[in-house]
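Quick one: structure below, then a few questions.
A single protein chain has been omitted from the complex, and every remaining protein chain is retained in its original position.
Right, chain A next:
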Amino acid sequence: MDFTLVNSINNWAPGNLETATALANYLANCYSEDDEDFCAEVDFVEKVIKDSSFKDTNTECIHEKMKTNPNSIYSKMFAHFNGTTGKFLHLKVGNTPSGDWGITRGSDSNAQFYTITTDSDINTNGSNLMKYVTLCHEMIHAYMWSSLEDAGLLIFDQYGIPDPSFDCVDYDIPNLNDISLEDRFVAVICAMDNAQVESGLWSHELFNKNVFEIEDYRQALENFLINEYDWNSESQSFRTEAENVFGSNWKQEVARAISWRGLEETSGYLPYRNNYDGFQYLYIVNIITKIENGNKNCQ
């Protein structure tokens, strides 16, 4: 144990020696080599661990833009991981499983460490909109899992993959209006379990469950894109095409289509897109291609 490091980290979480020790151990495990190319920067102001792969990248540039408004949902979720309560965010750029734009993993440590990895190809070649939806979607995963972990409902395996910690056998679904938010999560996950919802989908299905008072995670992402994304940074042809398809409400419709990215296999997706017809339908089902060709310049 590097006590100098622990003492330094302790300034982050004053008086919380347990948290400081957990962070020191985490860093020592992740970065065992004494190599400048294989290291991380712990930002004690922003209170986030930035991997060297993340520093000075297009993804970091977008991350900074997304935090511009301190009242945005992204900023609020980011602030949730300020370390003082034993929650840490670790940002990386690297390889992800085939084709994935980003992944989030937890940790089986006592303290809460969440790693968000943006795919290297998305970092290098992806548009700003692709990075926006990737970072915000993954931040929602981290925030959602942290809330579930706080409530004692989630555990992580050695690879950082979450699994509900409770048993759904013989679970009777209660009246959702009569129970706490934590119990609602249990009820929803058990309902999916009882219905034999496809393995691995529960976390994405939760995107469509109300948690932020009256809006769900996906709606929060849609609103974030509408309000915080610089739509004027997109090309005239991008904006004209969207306006021709959706009319004056095009920003909301495009933001909505983007917010469903990654949720295509959830139960809410097809009802959403089946509400549209003709060229609006085509635009929505081709949203990946539309945003792949968007602005890639982050300044």
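Convention: a residue touches a chain if its C-beta (ideal position, glycine included) is under 8 Å from a C-beta of that chain, and two chains touch if they have at least 3 such contacts; residues count from 1.
Definition applied: contacts and distances are computed from a predicted model.
*Asks:* For the chain that's not shown, choose its UniProt protein name out of "ABC transporter ATP-binding protein", "Cellulase", "GLPGLI family protein" or "Isoquinoline 1-oxidoreductase beta subunit".
*Replies:* Hidden chain, UniProt protein name: "GLPGLI family protein".
*Asks:* Which of A:G86, A:P162 or A:G294 sits in contact with the chain that's absent?
*Replies:* For the chain that is not drawn, the touching residue is A:P162.
*Asks:* So which bits of chain A touch the chain we can't see?
*Replies:* Missing-chain contacts on chain A: residues 96-103, 133-134, 137-138, 157, 159, 161-164, 167-169, 193, 196, 198-200, 202-204, 261-262, 264-265, 270, 277-279, 281-282, 285-286, 288.
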